[in-house]
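The complex appears here without one of its protein chains, the remainder shown in place.
Right after this comes chain A.
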């Protein structure tokens, strides 16, 4: 189910929050209603952690993560790093990396299996992404934009990309990522998808300016309508038992 909300009159929800299948990070300093909407939706399924990164509230754009790990930029303070290590589940590897392009949320787009990276990313960073996040990394552009993390939102079930992505690009990316992709907008025509929304396998949060059409596109491409957190867990359980046998 997709929810619409605002952070202090600002519809760029993906800037102030980061949602994955294992945890959710929320910026401090917003009104309690922002935080409580996340809490209500995510309840006891995953922890909702209030944090800042480098003293700023734009945490969604500064960090990149999935259920396996979380990558933080070099300007994250030690207290923030410690706080995150304490609050997140033990299965999540929290790592601070030295990378010139420090807005990791803008340069990396990832789900639990694949990641798209900025073309100028360091080789070391690429290896770290593959290690910490447990994904396969592809250097790509989206509609000619190198900030892949800004112009697409990915989950394990689908992805939403910049509206001006050509059909060939869509097909190519879809093959790489192995998920269905759709070119669309969020927040009433905004092309910066990842800034306007944040998504995981069973829920999404969009800015309150998002129109009903955009919302229905989001719900259909990310397959949110039937999704329940327990369904995901059950699926995982089935596959685990299979492989054990």
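Methods note: a contact is a pair of C-beta atoms (placed from the backbone, for glycine too) under 8 Å apart; a residue touches a chain by one contact, two chains touch by 3 or more; residues count from 1.
In this section, contacts and distances are computed from a predicted model.
Chemist: Considering only the chain that is not displayed, what protein name does its UniProt record carry among "Protein BCCIP homolog", "DNA-directed RNA polymerase III subunit RPC3", "Mitochondrial ribosomal protein S22" or "DLRB2 protein"?
Modeler: "Protein BCCIP homolog"
Chemist: Decide which residue listed in A:3, A:95, A:174 or A:208 touches the omitted chain of the complex.
Modeler: A:208
Chemist: Considering the complete complex, identify which of A:6, A:51, A:68 or A:140 is in touch with the unshown chain.
Modeler: A:6
Chemist: By the contact definition given up top, give the residues of chain A that touch the hidden chain.
Modeler: Those residues of chain A that touch the unshown chain are 6, 8-9, 31, 33, 163-164, 188-191, 208-209.
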